[in-house]
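Take a look at the structure below.
Note that one protein chain is taken out, while the other chains of the complex remain in position.
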Amino acid sequence: MLNVAVVGASGYTGVELLRLLHCHPEVAVTCITSEQSAGRPVADVFPTLRGRYAQVLENLEPVRVAEKADLIFTALPHKAAMEVVPTFLKLGRRVIDLSADYRFNDAAVYEQWYEPHMNPENLKEAVYGLPEVRRVKIGDAQLVGNPGCYPTSVILGLMPLLKKGLIDTTTIIADSKSGVSGAGRGAKVENLYCEVNDGFKAYGVGGVHRHIPEIEQELSFLAGERITITFTPHLVPMDRGILSTIYARLSGSATTADLAKIYVDFYDGEPFVRVLSAGSVPSTSHVRGSNFCDIGIVVDCRTGRVVVVSAIDNLVKGAAGQAVQNMNIMYGFPEALGLEGLPLFP
Amino acid sequence: MLNVAVVGASGYTGVELLRLLHCHPEVAVTCITSEQSAGRPVADVFPTLRGRYAQVLENLEPVRVAEKADLIFTALPHKAAMEVVPTFLKLGRRVIDLSADYRFNDAAVYEQWYEPHMNPENLKEAVYGLPEVRRVKIGDAQLVGNPGCYPTSVILGLMPLLKKGLIDTTTIIADSKSGVSGAGRGAKVENLYCEVNDGFKAYGVGGVHRHIPEIEQELSFLAGERITITFTPHLVPMDRGILSTIYARLSGSATTADLAKIYVDFYDGEPFVRVLSAGSVPSTSHVRGSNFCDIGIVVDCRTGRVVVVSAIDNLVKGAAGQAVQNMNIMYGFPEALGLEGLPLFP
Amino acid sequence: MLNVAVVGASGYTGVELLRLLHCHPEVAVTCITSEQSAGRPVADVFPTLRGRYAQVLENLEPVRVAEKADLIFTALPHKAAMEVVPTFLKLGRRVIDLSADYRFNDAAVYEQWYEPHMNPENLKEAVYGLPEVRRVKIGDAQLVGNPGCYPTSVILGLMPLLKKGLIDTTTIIADSKSGVSGAGRGAKVENLYCEVNDGFKAYGVGGVHRHIPEIEQELSFLAGERITITFTPHLVPMDRGILSTIYARLSGSATTADLAKIYVDFYDGEPFVRVLSAGSVPSTSHVRGSNFCDIGIVVDCRTGRVVVVSAIDNLVKGAAGQAVQNMNIMYGFPEALGLEGLPLFP
Partner (left out) sequence: MLNVAVVGASGYTGVELLRLLHCHPEVAVTCITSEQSAGRPVADVFPTLRGRYAQVLENLEPVRVAEKADLIFTALPHKAAMEVVPTFLKLGRRVIDLSADYRFNDAAVYEQWYEPHMNPENLKEAVYGLPEVRRVKIGDAQLVGNPGCYPTSVILGLMPLLKKGLIDTTTIIADSKSGVSGAGRGAKVENLYCEVNDGFKAYGVGGVHRHIPEIEQELSFLAGERITITFTPHLVPMDRGILSTIYARLSGSATTADLAKIYVDFYDGEPFVRVLSAGSVPSTSHVRGSNFCDIGIVVDCRTGRVVVVSAIDNLVKGAAGQAVQNMNIMYGFPEALGLEGLPLFP
């Protein structure tokens, strides 16, 4: 039995981790922390856990956490993560960090988009935890930087095209749409029900969203050349889900059927990527609550562009589910263990 | 391994059964039928199942179904169920029927609210499948009439009060609210997104909803006297969930704390009933996708009434989950097997 | 042209007042205040007003407000209202107060449910602004206490039954459901989109909601006897709307058709009460954005109870629209002036 801690459990990612870990047969959750709610039973904060989680939320004291757990999931805001992760590592624990703090190869990029990095030495050792890209390295990692939700959807959507060199990489545009849980559980007017319901908007327009450098890092790695993209996030009145509609000009000519076949072959054997049949495109409804990434691909013959549509649940494949998948890889469990749940529909 | 069939799988209850059975370690789904979509892969009809269910939907030919399965879930409309259930039973199969056809002790009641009953002999043998009320009988049953969604929420909400004789049984009013999946997957204008979204309405007002006789049958059984109630269903703009707010006048005096204690004791050991602490009331959000029934109880001292609030997921504890729970009881599996999934929140 | 001020305009009631007043041909909005956002253009806070309201939000300085306006709408929290209303009145201004501060005949009742009343002398003169009950007094009032949203729906639903003495007044139960805008625009976790969406819950159960004494005051006035009710509010995942389902035992025997006729006659000539044909019940969808109160009435013959269902838009007939209707009465404008807009559907 693997003892794990969930650090920073009072947000939506935290409770999603607890939901998934409850059904994992090889894991015991031995420590749950929350700065805001320390001292309260976790089931008071999240009544969904009532009757199944008896634990009380603890303060985040890194040494005590490390005493209780072999693996630590840090579901903290960026910066807060790198304040405690070094201690966990020093004490020989493995860490899956769900913040942005350990996602970048280059501290300078982090510093340009976020703030000064406090722990560049561990940053160098961290592995970007997208299993479809770096499964082997994840297996050996002591520290995994769990990918952002938007990046997961965009990178998986484009990977086969980039690896096969099928598109003009200067023409990539990703138009992404997210459910509201991506904005977190903080008490902000802009995320109130009445502000969001029955409306739709863009935000972070014009190349300013912090997921851009993360996406570009991985796309560049896959393509073997420096890639710059246009990325626009939007807010959808729904709890969960990200759908990315990705555009690029084809280098040569290819039909929808050609590309669908390339995608099917490329992702053959992947437990969580489902390539749709030629001409079909996904819906976030069909991945809700699951670790799937559904991908559809269509060629627009009139303009020579390819349109890739990818859908994930931002809290699962975009966060907590991917973290569990990474844990499975790190500990040699079957990769889908604890992640067998099918999407909830309707 | 138990071979089971799901008959009538193109509705929301059908797909929910398939979702739950996929995670059940003792069950193989060997046959799935749908009149409307026979010949199509079930994953085409419900893309959530993609990559996990390879089966093709079959026509409903009762003998062939019985050849493939030991236990048959009939998720058909009422009347359609009693057209095929007798064949399954004659061939020695066990049946859990999710329609209304086998829920009544008395064919006359069925006939008053529905239509002529075609199979009164099996009706007599059928067991009303609410485990908290009739666990032992369910274990031995060949045919289980799986309860309706509204009745499950109202009966579980009132059971302790009735068994203990704490209320004036002539004063019961159940004001219930359901998500839209309760209305089924038929193409009707009234269930279109734009007709339902951002609105709230009552329907079936004035003692005409067909779940009334079912509720009254069970409440009368529990109380040992004939009970008549006022019941009003409402439609909530949400996919899943039923919340029933139930009113009755207390016979004697009791505090909220007294009653909460009685409920906790009464439901002690039940795997799926969660009694909230005194003064708390439940939300459908906290049972979504799970087999829980959450119950809160409050005394209104100003008027001498008790207010019970109960919440379930109509597709799980109100239909498919309860059916799986009944199956577990019938076959001696641990009662919660395959039903461990925690509610999805948000 | 009547000069009006809207005091406390950064909430949902405030912006709704501005929306309605914009289409009122006899009114000029000459002053808009907001403590939180003073100094910002009102159209920055509410982009719906862009291009139509050029005003900048002002601090609430009562004397300056009174200099600019003949009539002042106070859309402040309770207590904050009674801190400024006396000044407005002293300076000869008329006031429509949308808080609870001037709704009660008896300061003792206010103090029991709220807090010490700072202005009992004006409370005595204030008129409860439900036009269907007190139209004539409203016309002469200097100070109107604009009714709460739940009370409006319950009182209008019961008024004919009480005036005609048709029910046992000890058996009244009002089960009410509200959209989320009723909870205001404060940044609270519980009102975040993800906390509310796709869920349904009760709150304030057991006779504790502050609208109870207001409802009971008016029902008692209408019935000519002291009435105590059970009232349960619920939260619906929708922006706007209140639907109240109201139960009482009939004193004598009456059919649905009898009562529908009584209601039609009773509300004949009322510009905003629409009585539905016998057997029909309303939906909040059909009053959204309008000042209508739709009422349906059904007798449950099996139990001798009557079920009244009433629907309003909580921000219009339940707040800002009713305030404009009161203004029209106070100034002799046609009662529906500026309120002609039909409900927005879908």
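Letters A, B and C mark the chains in the order given here, with residues in each chain numbered from 1 onward.
Convention: a residue touches a chain if its C-beta (ideal position, glycine included) is under 8 Å from a C-beta of that chain, and two chains touch if they have at least 3 such contacts.
Keep in mind that this is a model prediction, so the values were computed, not measured.
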Check: In the intact complex, which of the depicted chains does the undisplayed chain touch?
Finding: A, B, C
Margin query: Out of C:H117, C:H286 or C:R305, which residue would touch the omitted chain in the full complex?
Written below: C:H286
Note to self: If I consider the whole complex, including the chain that's not displayed, which of B:R40, B:K90 or B:K188 touches that chain?
What the structure shows: B:K188
Notebook entry, point to check: Any idea which of A:V6, A:L98, A:C194 or A:C293 touches the chain not displayed?
Noted result: A:C194
Margin query: Applying the definition given at the start, please give the residues of chain C touching the unseen chain.
Written below: 12, 15, 18-19, 22-23, 46-52, 181, 197-198, 239-240, 274, 276, 282-283, 285-290, 292, 294, 340-346
Next item on the list: Over the whole complex, note the residues of chain B touching the chain we left out.
Entry: 12, 180-181, 185-189, 191-198, 237-239
Check: List the chain A residues touching the unshown chain?
Finding: 171, 173, 175, 177, 179, 194-195, 197-203, 205-207, 228-230, 232, 234, 236-241, 243, 245, 247, 256, 279, 281-286, 288, 296, 298-303, 305, 307, 309, 311, 346
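Definition applied: only the chains that are shown with their structure count from here on.
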Margin query: If you average the CA coordinates per chain, which chain's centre is most distant from that of chain C?
Written below: A
Margin query: Of all the chains shown, whose C-alpha centre falls nearest the centre of every protein C-alpha atom combined?
Written below: B
Check: Taking each chain's centre as the mean position of its Cα atoms, how many Å separate chain A from chain B?
Finding: 36
Check: Taking each chain's centre as the mean position of its Cα atoms, how many Å separate chain B from chain C?
Finding: 38
Margin query: Measuring centre to centre with CA averages, how many angstrom lie between chain A and chain C?
Written below: 46
Next item on the list: List, in ascending order, every residue of chain C touching at least 2 other chains.
Entry: 194-195, 197-198, 237-239
